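As you look at this complex, bear in mind that one protein chain is not there, while each of the others sits in place.
Entry: chain A
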Amino acid sequence: MRKLLTIVALPLLLLSLPYLSVAQVAITGTVTDSKKNPLPGATISLKNSNFSTTADNSGKFSMTVPGDKGVIVVSNIGFSPQTINVDANNKSLSVILTEEAGKLEEVVVSGLATSIKRSNLANSVASISSKELIGTTTQETVDGALYGKFTGANVSANSGAPGGGISVKLRGITSIVANSQPLFIVDGVYFDNSSINAGLNIVSKAAGQGSTLFQDNPSNRIADLDPEDIDRIEILKGASAAAIYGSKAAGGVVIITTKRGIRGNPRVEVGQTVGEQWQLRKLGQRSWDTAKVKDAFGAAGLAIYNANNGKIYNYEDELYGRHGVMNNTRLDVSGGSDKTTYYAGVTYKNDQGIVKHTGYQKTSYRLNLDQKITNTIDVSLNANYVESESNRGFFNNDNTSTTLGVSFVSTPSWVNLYPDANGNYPNNPVAPSNFIQTRDLITNRENVTRTLLGGTANWRIVNSDMHSLKITARAGIDQYTLATTAIFPKVLQFENGGNGTNGASIYGTTLSKNSNINAFAVYDFRPSTSMSFRTQAGITAENIDQNTVVSTATQLIGTQTNLNQAGSIQVQQNKLIQKDRGFFAQEEFNYKDIAILTAGLRGDKSSRNGDPNKYYYYPKASGAFNLHNLPSWRWTEVNQVKLRVAYGQAGNFAPFGAIYTPLVPVIFNGSTGSLIGTTQGNINLGPEKQKELEFGLDLGILKNRVTFEGTYYIRTVDDLLLNVQVPGSSGFTLAWKNVAAIRNNGVELAVNTIPVINNDWKWNLQIRFWKNTAKVTRLDVPAFNTGAFGATLGTYRIQLDQSPTQLVGIAGPGESKDPQSGLHRFGDAEPDFQFSCGNTVSWKNFEFTVLMHWKKGGSNINLTTLLSDIFGTSPDFDKKSLDPTGQKVNGAYRLSQLGVSARTWIEDASYFRVREMGLSYRLPKGIVQGISLIKVGVSARNLINVFSYNSYDPEVSNFGTNAISSNVEVTPFPSAKSIFFNLTVTF
């Protein structure tokens, strides 16, 4: 018994030793910025110890310093840290921090359970604060809020349809057929970002001829996360930083941290935004006369034109002309005691699209709790529930002339499509569908309910000056139901009278449940004040279970849409089940903040690999060298010089099912049979492997008034998967094989400065430049075309020693030909470079921000123009600006090039945009009793756009977020620009 007591008591005694010191000084104080605004959450730490505390939500703090004096460091992101000597005579402090450019005091993720001060970071990890994310203007989705805010990303909206659908590619192409999107992690929970098709293909038949890819234009599920909830985002762009996430991280990792409560009285913030969006660029309509009508639509067309007395309808305004009202209401409450802090937020968003009957509604609820259980144990919980509904219209490519987009370009403005007094829509006499009828009567809706739960527990087992040991355990569940509803009533022109399927009612349900658990131990060892070691090791587990059922009912009875009320029902089910297990270990060494060296290893196994129990290893190593911390450093104008180098590996799974050789169902003789599929699975398949080497130089000048960050990276992706042709005598025509490699090289430069700062004025300027070039360095199969509609119209071509995103096509006279394919290279989807410039200017209580984004180069395949030309409806059909001989009008010239050269369809997609602009005013304090802050403002998104691209918007993708095949345009939902009025009241 006594022995037992000793065993229990001794460690307790050891643990509590630091708290038992006799002499101590209790200090209190406030932390503010230069304008006396409190800095909630600022960190106050005692030098040479692991004591620290944070300021509450009014900037107040208190701390007990052991001994009779000490040195404290007060720091906050975006401010220069301050070192203060405290003792019994100086224990009531009023700390004013001064702003600096850059975010050197920020802590950034460095391992699965650790973070590091940015000034010691060896990787180029981008971070975006809440203010940068939503401070200027309101945002529809998180990914849509990322444009131009950090280097190294190619963020592109697939269309203007409400509810999202955005592709984020970090540092170029990382896969040809597998996933190319980054992994999203929200408060430690793996956040599913699937794009799930609604089954529209049965009507559009878009996949089938020319391309086998679906073109349903679904949203991607990161849209469910409310941007208002986000405190900060860190972006691990490539394997050198993302190796800690192993086999899921080749596309990079976006780590999202949501807002948490800060100790203090309840703080209530109410925000209301009202705005309007309208078509980003109007193209106008072709003007007509009898000769043109006869030319384009023949005698039959002329008869219609004449019968209607040449009346013209403005269909562009009719279809795309709505000024959609946008509304965003936000309420959050936060605060708490020393032991418990909470943050609760609710957002209601309701945006109308620019096309009638389209729009996006979302309600998001969040509750984040932090609880200290003992001095050494704390837990935090996050709960998020989201309901959303998006009505997305019916756009993009088809092979049935039924989508609104295709129908719009195939209908001249002199055809009357409006319903009569009884609401009966006329058939479109010149095309298979009446887009006004389609718009008014169809449904294409996505409904999501999503629950995200996460929890973290920390136990600081040992906490002494020399040793500390912490155990962290995390678990999370991400569960959602996505219901897709697509209804094409029988009355539609393309669904009756022998066309279509007499109506179609398509209901899809996806149940997705992801869960993850991990546990880590972090051990810090500080043998002296000049060096420290940090060791971490842990285990991870993730499970994915996704089940999609799409029921398609056709031959509908009357106006019924119930699946039972149909002559024919087809059901498709698709399950995705995955189990991953892994471990992670890392060692960091810090010598006087001069040299910071890190080495780590992640091992992952997964049921997605041919051998589910084979470990794949992802090592990483990095070094950061702060030359300015050398004792011999004398160049005081330059207060930071950091050289850094980092290497890492990350993986990417093969598409689900690639390891299987399935037997597919067939119907025969009144029975069902199993016939071997045409694609041979590969049981030996391993993940695609990315290796990235990154070099960087970070500078801080004039007390960090100017900071510079420059990075050069080389990343190779090996063992890229392709579905390759195999000898037919094997019984298969295709097989999955690891047969290609791509190398990406790139440069990322960023300058942050504060050119002006004084009592009234402050100007913060950020300039970013980034560029990526890619090349196929290995290809074990013959070069092939992919990702579009063939060489006549321009296509991607995977070819050795060429960019994987090159756009080639048939070569006209005088255009050079590739000797092997006979095709000419007309462009590349990859931009030449991107440039962005962010400005924040504040004067007294006014603040003006503007974010400009310039994408130079990068080409699109523009088939909207082709379709409009074919139907003679192009707005610029009669202009004469293209034909070098000056003979033909543009429409006729472009059509004359069809089959001659693909040049006409491959267009430069450069653009310059003012992404965000905002002006806000804080009312002077104390105007209204009990209200601590009132902020009013006006803001805009994409208000100014400059591009020569001949369509609605150069930012477009008919094929959604696929790795290769973005940058193809076929009659998309046009993009919008928007302005908002904002009001925020804080109690």
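Note that in this section contacts are C-beta pairs under 8 Å (C-beta built on N, C-alpha and C of every residue); 3 or more make two chains touch, one makes a residue touch a chain; residues count from 1.
Everything that follows uses one rule, which is that contacts and distances are computed from a predicted model.
A.B. asks: Considering the UniProt annotation of the chain absent from this complex, which name among "RagB/SusD domain-containing protein", "Xylose transport system permease protein XylH", "Fe-S cluster assembly protein SufD [Lactobacillus sp.]" or "Cysteine desulfurase" applies?
C.D. replies: In UniProt, the chain excluded from the picture bears the name "RagB/SusD domain-containing protein".
A.B. asks: One chain isn't shown here. Among A:V430, A:A521, A:A646 or A:A829, which residue touches it?
C.D. replies: Among A:V430, A:A521, A:A646 or A:A829, only A:A521 touches the chain that is not shown.
A.B. asks: Which one, A:G199, A:G454, A:G476 or A:G603, makes contact with the chain that was left out?
C.D. replies: A:G603
A.B. asks: Looking at the whole complex, which of A:A26, A:A88, A:A307 or A:I676 touches the chain that is not displayed?
C.D. replies: Checking each option in A:A26, A:A88, A:A307 or A:I676, the one touching the absent chain turns out to be A:I676.
A.B. asks: Which candidate, A:G41, A:P66, A:G135 or A:G657, sits in contact with the chain we can't see?
C.D. replies: A:G657
A.B. asks: Hey, which chain A residues sit against the chain that's not shown?
C.D. replies: Its contact residues with the unshown chain are 11, 14, 461-462, 467, 469, 471, 519, 521, 523, 537-539, 568, 570, 573-581, 583, 585, 603, 605-607, 612-613, 615, 657, 660-678, 680, 683, 725-733, 735.
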